[in-house]
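For reference, the structure is listed below as structure tokens.
One protein chain is absent from this view; the other protein chains keep their places.
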Amino acid sequence: MPVVKPFVVERIVDLILELDVLERMPRMGFLLGGITHPESVAAHCYAVALTAMLMADAMPEPVDAQRVLRMALLHEVSEARITDLPYEALEYIHAQTKSAAERAAAQDLLGPVDRAYASLWEEFEAAETLEARIVRAADKIQMMAKVLQYERERRGNLADFWGNVEYNENCWGVALARKLFEEIRRRHEQDERGSRIECCG
Amino acid sequence: MPVVKPFVVERIVDLILELDVLERMPRMGFLLGGITHPESVAAHCYAVALTAMLMADAMPEPVDAQRVLRMALLHEVSEARITDLPYEALEYIHAQTKSAAERAAAQDLLGPVDRAYASLWEEFEAAETLEARIVRAADKIQMMAKVLQYERERRGNLADFWGNVEYNENCWGVALARKLFEEIRRRHEQDERGSRIECCG
Amino acid sequence: MPVVKPFVVERIVDLILELDVLERMPRMGFLLGGITHPESVAAHCYAVALTAMLMADAMPEPVDAQRVLRMALLHEVSEARITDLPYEALEYIHAQTKSAAERAAAQDLLGPVDRAYASLWEEFEAAETLEARIVRAADKIQMMAKVLQYERERRGNLADFWGNVEYNENCWGVALARKLFEEIRRRHEQDERGSRIECCG
Amino acid sequence: MPVVKPFVVERIVDLILELDVLERMPRMGFLLGGITHPESVAAHCYAVALTAMLMADAMPEPVDAQRVLRMALLHEVSEARITDLPYEALEYIHAQTKSAAERAAAQDLLGPVDRAYASLWEEFEAAETLEARIVRAADKIQMMAKVLQYERERRGNLADFWGNVEYNENCWGVALARKLFEEIRRRHEQDERGSRIECCG
Amino acid sequence: MPVVKPFVVERIVDLILELDVLERMPRMGFLLGGITHPESVAAHCYAVALTAMLMADAMPEPVDAQRVLRMALLHEVSEARITDLPYEALEYIHAQTKSAAERAAAQDLLGPVDRAYASLWEEFEAAETLEARIVRAADKIQMMAKVLQYERERRGNLADFWGNVEYNENCWGVALARKLFEEIRRRHEQDERGSRIECCG
Partner (left out) sequence: MPVVKPFVVERIVDLILELDVLERMPRMGFLLGGITHPESVAAHCYAVALTAMLMADAMPEPVDAQRVLRMALLHEVSEARITDLPYEALEYIHAQTKSAAERAAAQDLLGPVDRAYASLWEEFEAAETLEARIVRAADKIQMMAKVLQYERERRGNLADFWGNVEYNENCWGVALARKLFEEIRRRHEQDERGSRIECCG
């Protein structure tokens, strides 16, 4: 009968404890946008995994939902060592440099538990498979839903997020993602019309 | 060619927006234990899903990891409507009453998107399948790892958590869970010995 | 000469220490309404006691202000064990179930000090005496004044609170309460007109 | 039949709204003592009123509990305008200067509602009547209970509070207050012994 | 060869440690204005020093920038002992009383390190030299820039700050300060017009 190897138990606990810091790490893009006490990276990852699951299940074509979920849970692990470099920083640290740093950190964190996790991280980063593209899109759909939520709570100064469509509303070739971005934007515009009518009606 | 039904898009966005509150909801058991600004319910769910994935993959027997992940992501959704009733409240609100309330809230939240999600919630609650028991155990393994972490950060007054073994370290018949609880407790005791030696050595 | 019984001293300190958690417990209805770091239950109780005192003293008929003040100070003690179940939760946990749980918790907390405190809690809950009705109304008057304050500070998304008149602006048959709700609503509407004029003037 | 005068309603709402800031005002003495996010002035007032009620009811001699409660609720109102000057500031701002400023602020806040409230504030400040002395003692009993609580939560650096017995544990001639201070100190010393035994046992 | 006297090292560390509390001390005027978690006094001092440096370097006449910078860094040190008395408190504590208390606290803090620091504090307080007037103006320019920033983040209720021109936009006879206040106000008005157009356009 197969048995659990003892060192795996230790490594699992190591990883849980090290990733714990994501619960205290603020999403830096929102911090720069004037949100005090923004959501944590861990809370973001939860909502991305949930969004990705809902997407995988609503897709008109077959999707390996398990891989979608695994990638969603792993896609930010490197931030436990590198922290959350926001969009603004990409003007100074090349996207490739950032990506290479994240790859190395993800490998150092995940490799000791199971090499397969590092491969999943690579698949997400490569953004080629349908599953990876769903998670890439979910990452931004969650972000724009959160922007909508902050606006409803009258927090921060996030108007710029709606202007950067190419980066923030990239659907990665997934039609469902396009529809979700449209629905979120529709509600944003409806809120704006609502406050116009309330104001001048 | 199958198409995404429009109302599904709306319902997905509804659910994402409603569950967003979990990011601001403190884990009440930790609040009662003297932790100011404890982790959020959303951050807890992220760490439980991660723990459950690591467990499913380390199990010596075959496990349907996909169902494990789905249950982990869904197991606290009812708290968006009912809030997080801590262990202490169970002396006054019967576990069955709490469970029935959570069931109804989970159904109201998840049913409009897909009845299958409500079934997964039921499977978790019933705690009979191997997959459900893994998530039940992961829920407590994450909690005790967080207790260990808070102790290392010298926050709060959580000594009681180590005393309630039956409830807090329930392994739900999963041998791997037992090993993980033991490993966490071993580190806790090692920390305590360390501070004894540092203090009196 | 009568003397203080020693165990009373111990029980008083027990109660003060256990109720201390109310200082860290967020008002959950505001949390659900998008207020980050809302007022604590303890701060709410302070403001309710103050409001109830001002009301008792402004009533055109005789009122036992002492009983009013005692009820105001005791009306939320059960939340130290059960936490603060918001309005939204009442759809899933019957008001009677909640009330029974609160009664039992209040008795367990207050009984060991003096049974008279548990009786005051009952009087508040029954909402029959004039004194109890004043505190019931003060509980909501404070809440709506806080909603007004949050709006002035541009926090959260509390518009729904103004729509639920039956529950949130229940005057419990106290004419003065009606006037206070009207005055708060008058200021709310004045603020709204003010921002309309500022905006379109 | 006597009627409520309309302006009273306006003034009550004015006072509730102005005192609302006490919910956001940190207790500055705790802030100086290294407590991040200490209790608010409003939460302190709640706990003082509760403590004073428990004391009034446990006194071996007759006490006008109503006056006790009123003074407890009013004793910090001036801080809504002057803020909370801690003990350390008294080396630079004479106690009399501080007291005169608080008196003027209390009168400006309370006078427009009812002159009787300003008189109650004076009675508290004068600290001569039994009722006033109970509230003065309760103010410090609550503070030392909070210090005990912070120590149990391993927050801050409050050891100095136990050394300043004359100021921090002034019982104002109330024997019951002496017993309460002793009981709190007994628990503090028991905790210290406990951690010594745990450490070196 | 001159040597550092040992006690100076101790006194430098004493001062650094005591002024550390400014990092946790909220700017009380903003707290009264409905800002939750406002900037700290230390963060304010950083921004004032930066503003004063930029001003000193942009002045058309010669300025001793070093003295400007030293005064900016020292101008709030007394708050480590007295806390931050806001504008509202000046109605009750005479400006001269406040100034005398601050002087004594500044001397007690700075004197043991070097009497010259206490003199710089005096120079700032006297507001006569060009250098002192630049820092006095910078203190308010930073404040009004922060008000603008809070408005952009939709926090609090700071409209009153724009009305108190004499106190909040005092340029202390420095023409450049006048221009900076005008520029900040111009942006504030532009924002207001922007939201009017967005709203009614």
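Going in written order, the chains are labelled A, B, C, D and E, and every chain counts its residues from 1.
Note that a residue touches a chain if its C-beta (ideal position, glycine included) is under 8 Å from a C-beta of that chain, and two chains touch if they have at least 3 such contacts.
Keep in mind that this is a model prediction, so the values were computed, not measured.
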item	value
Partner chains on view for the chain not depicted	A, B, D, E
Touch with the omitted chain, as defined above, among E:55, E:82 or E:118	E:55
Contacting the left-out chain in the complete assembly, out of E:32, E:106 or E:145	E:145
Absent chain, residues of subunit B that touch it	36-37, 149, 152-155, 198-200
Hidden partner interface residues of subunit A, rising order	21, 24-26, 28, 31-32, 34, 36, 78, 81-86, 88-89, 91-93, 97, 101-102, 104-105
Contact set of subunit E toward the excluded chain (per top definition)	1-4, 6, 8-10, 12-13, 15-17, 19-20, 22-23, 39-40, 42-43, 45-47, 49-51, 53-55, 57-61, 65-66, 69-70, 73, 113-114, 116, 141-142, 145-146, 148-149, 175-176, 179-180, 183-184, 187
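What we mean here is this: only the chains that are shown with their structure count from here on.
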item	value
If a chain touches subunit D and subunit E alike, it appears here	C
Given subunit B and subunit C, the chains that contact each of them	A, D
Comparison of A-B and A-C by number of C-beta pairs in contact, larger one	A-B
Superposition rotation for subunit C onto subunit D, Cα-based, multiple of 5°	180
Chain whose averaged C-alpha position falls nearest the assembly-wide average	C
Distance between the centres, which are taken as Cα means, of subunit D and subunit B, whole angstrom	40
Sites on subunit A at which at least two other chains make contact	36-37, 149, 154-155, 199-200
Chain contact topology (line, ring, star, complete or other)	other
Pairwise chain contacts under the document criterion	A-B, A-C, A-E, B-C, B-D, C-D, C-E, D-E
